[in-house]
Every structure is written in C-alpha cells, then in structure tokens.
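Please read the structure below before turning to the comments.
Here the complex is missing one protein chain, while the rest keep their positions.
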Amino acid sequence: MKSPLITLTTDFGESDPFVGIMKGVIAGIAPGVPLVDITHAIPPGDIQRGAIVLWQSVPYFPPGTVFLAVVDPGVGTERKGIILHVRGQIFVGPNNGLFSYLLAEGESVRAWELVNTSLGDLPPSATFHGRDVFAPSAAYAALGVKSTEFGPEHPHLVRLPLPSLEITSPQELRGEILTTDQFGNLLTSLGRFIPTKDGQLQLSPWLEQRLPMVKFSPDKARVLLPNGQSLPFVNTFAHILPGECAALVGSTGLIEIVANRQSAAKILGLERGMAVSVTRH
Amino acid sequence: MKSPLITLTTDFGESDPFVGIMKGVIAGIAPGVPLVDITHAIPPGDIQRGAIVLWQSVPYFPPGTVFLAVVDPGVGTERKGIILHVRGQIFVGPNNGLFSYLLAEGESVRAWELVNTSLGDLPPSATFHGRDVFAPSAAYAALGVKSTEFGPEHPHLVRLPLPSLEITSPQELRGEILTTDQFGNLLTSLGRFIPTKDGQLQLSPWLEQRLPMVKFSPDKARVLLPNGQSLPFVNTFAHILPGECAALVGSTGLIEIVANRQSAAKILGLERGMAVSVTRH
Partner (left out) sequence: MKSPLITLTTDFGESDPFVGIMKGVIAGIAPGVPLVDITHAIPPGDIQRGAIVLWQSVPYFPPGTVFLAVVDPGVGTERKGIILHVRGQIFVGPNNGLFSYLLAEGESVRAWELVNTSLGDLPPSATFHGRDVFAPSAAYAALGVKSTEFGPEHPHLVRLPLPSLEITSPQELRGEILTTDQFGNLLTSLGRFIPTKDGQLQLSPWLEQRLPMVKFSPDKARVLLPNGQSLPFVNTFAHILPGECAALVGSTGLIEIVANRQSAAKILGLERGMAVSVTRH
C-alpha cells in the first residue's frame, strides 16, 4: 500500500523551530512519508481561520491524506485531542472546532479521542501537544495504526457556529465576510456557487442541505456592502478598473470581493464578520 | 527512470492555503515526486522579480527539473499558459514574460501552449490557474507526459525587456539595479562577471552574446551611484566598515552593492531600476 501524505496546518509561524520539531517527530516514527505544509500563519489561537483554511484545502488532496492541524489555545487544559475519519481523509488535532467546517450537518463521521499517549515516547508536556500528541498520532495514523488504538470512539465533537448564510427574500441571499487573503481579497460565505454551462450561478451540492437551489445570473446580480454600496460581478481580476472593487465567484465557489492588483479589504475598509448580501435585479 | 523534482515559485505568500492546495493537486497526480519551494514571496503580480528569482535559481537544479511558476496578474484573461523546454529543464506557467530571463537571445527553445485543460479533472476556475492548469500540467510533465499532449507548439513567447546593460565608454559599463534581497543587498545588472585566476573580472560566457569581453580588475574599478558617489570593491561582507557600503561580485556573477550586516538599500536609498555603472581608473 502506498504511504499517504501528512499535511501540516498550524499557528506556529515560521520563525520558531516548532514546525520543524513536529516534522522530526514524524520522521522518527514514519520515515519517508511526504509532508506538505498548508500554512503555519494562522493568527495565534484563531480556530475559525484554521477551520476555513482546512475547508478550502481538503478537497484538493488525494484520498487517505492525514491532516495534522494545531491551533490550540486550550493546550494542557481539559480539552481533548481527536482523530476523525471524514470522506476518506483522516484529521488529527485538538477537539476545539478546528475541523468543524469539514462536517456537513447530519453527516456520518467517525471520531476517537486521543488518550493513548503511550503511542508517544514520553508523557506529553503541558504546552506543546503538537510535538507530543498530535505529530506522533498523525505519524502512526499514516502508518496504518487503527484509530481504535488511540482511544474511545464517539467523543462529543466541539463545533464552531457555521458561517451565517440565509435567504432573506426571493431576491436576496445574506451572508458574512469570512476572511481576507494575502492579496486583500475578501472571501464571503455567499455560495458555495458553481457556474453552470448557461452562465448562471448555481449553489453547489454541498450547500443544498442548507438552502434550496438558487440561481443567479452574474449579469443581473450585485453584492451589497454594509455601507449600502453595491458591486457588480466580473469574471476575473484584470477586468476591474484601478481603484475599483467588484465581486466574482472565487476558486472555492464562494463569492469574493476583490480589486485588480490592489487590496479590496483596504479600499473598502471591510473586516471579517461584517454582513454582505447578493441580490438579483 | 528517476522521477524529477518539481519546484514552485509564486506570489501566493505563505499565509493562505494556495501553495498547499497546488501541492495536493500534484500529489494526487504524481505521488512521491519531491517538491521544492523556491519562494512564494514574490511581490503580488511582480513578473520581473519572478523572472530574476528563476534566473538565479535554475542553474543549481538537476537536469529534468520541472519549474512550476505562477505570478499571474492576467489570470482568466486571454493570456495563455505555456510549457517550455530550455537546456534540459521544463518550465510551466503563464506566458507573460516570467521565464524570459532564462532565454538567451536567439537561443533555440521549444514551447507549447497549455490548452488541453482536460488534463485536469475540471474546467479551470477564472482566478486560480495555479491549481487548475499549472499544477496538474507540471505534475503530468514530471510523469513524462509529452509536451505535445498539452497543446500546439510555437506560441508567441511574451518577453520582458532585458535589464539595461551597455558599454558607454572604454572605461565604463552602465546598468541598473535589478532587485534587493532580504539582507538589503542590491543586485545590479552589471556582469555577469566571473573572477579569473589573475584576480581580474571577466564577463561570463552567458553575456558574451551581448557584450564583447571586458576585463576589470576589482582593485582598479569602482561602482558609480546615481548621486555621483563611488564605491570600491571588496571580496566579502566582513571587509566593510560599519555604516559603509561597497561593491562585490556576488554569488550569481553580478555586481552587488552591499554593507556589513546592514542594509545597503537603506543606507544608500537606492531602488530597483536606478542606473549604476562600473568604471576602471
């Protein structure tokens, strides 16, 4: 059997040796397993940003990938570690909501608590479970150790509130700004849309659970900002005039508010959590 | 046959999951191919900086390396993707000049347009061809898929203007500042010089196409700055007094303007594109 990938997602930054240390622990247990960094620049303790980043990344990795994720402000307290099996992928990290955007409502998911610390060589420290619990557990999972070896099944899964998204009228879908990327593009919860062959937008199957099918034609839709300003849709960045902003259906199927080689976040002064909506006219 | 490396060079930064997502796509197509990051900190949309970084890096990678590079402000517009074969290496990315410093004038190069998007699983998004076009194309190229499979040969190659470099008198070679590294060292277009056994500087074969052979003895040469200041040559950083700047022949054979554990860029207030020259006296 081909050995799977392990991906790493943390808030440890790149200036300390913490990520390298986790990789050393993994290499000692599961030598030769390829390691892929998703990002280590989650703002410290920002579980929601970690959840969004994982939700964006997971669909693009091959089946059997092990996602090791550590954004863990409660390290050393009562919060437990977990290992999750969701749609053919494995997730290892703290049970604090970090994986909750990966779980559709009502979806079957198998989860185990990480209590068998004897899988590591030493009792865990109180402050670095990435090294002492999660990295060794991810390495053993990549080697094929059964999840039942880690601890009891059926822990209570901590979940973050889902991003706001509701149909407020036949003409309007209302959501919120989820996050900003390094280009200053604002990712919203509006979607998850996919373009159809006839040029219309259609909610992806992922969202059908939560919303009836809604069709928007970008030509006839606009995004409304908190200050009342409305933005047209464009197909890509290069079609926006300098200094202006517009909306587009981004690469994850969510509506994004963007500019052309400028930061829409700065131009518009918008931040995570602010309400935005899409309307047809 | 040994599987080649894939290197990645982008302006995606390290705080978003974009680079990790490209690696997931590659791992799904070409599992086990080693991945090496060159840098993801190209300033957003700065094609020239990307071209310089690739030009600096390419000679140090083994034959058959696939260079995946994405600095792509025109994503989703008419600009095409390309795959290039140059001196035993393969390059995959947008046809916008990003690879143009790798191409000597008149050099034979084979290039194909990337039009066969069916190599990926889905039609490409309008905004993330790194994920949807370039990463899968690089992965297939690493697996040995023939470039003819990707699309038609002989696209018109977009090229950046070459950095300025001219002999202005028997005593003077004039060029420009190309870029600044993280230490504040200023890389110039002056060169590509190599030291000779008799301690003189000599233009490298790479530049012979453009300039007749010129010999400078560092002892008898100085670099002239835009403000009229002139700098002597030193052999290495540690030979410069605190607060002072000097010139040296850097590790790529180009003249650099540097300080000793300080930023020459800050001390001198110089920026990319400014004219500099080297003179013998």
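In this document, chain identifiers A and B correspond to the written order of the chains, with residue numbering beginning at 1 in each.
The rule we apply is simple: a residue touches a chain if its C-beta (ideal position, glycine included) is under 8 Å from a C-beta of that chain, and two chains touch if they have at least 3 such contacts.
Just so it is clear, the structure is predicted and the values come from calculations on it, not from any experiment.
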Query = In the full complex, which of A:112, A:128, A:150 or A:183 touches the chain missing from this view?
reply = A:128
Ask   = Which chain B residues touch the hidden chain?
value = 2, 5, 7, 9, 14, 34, 36-41, 53, 56-57, 60-62, 65, 181-183, 235-239, 248-251, 256, 260-261
Remark   = Per the touch rule stated above, chain A touches the missing chain via residues 12-21, 23-25, 27-28, 31-32, 35, 44-45, 73-77, 125-128, 131-132
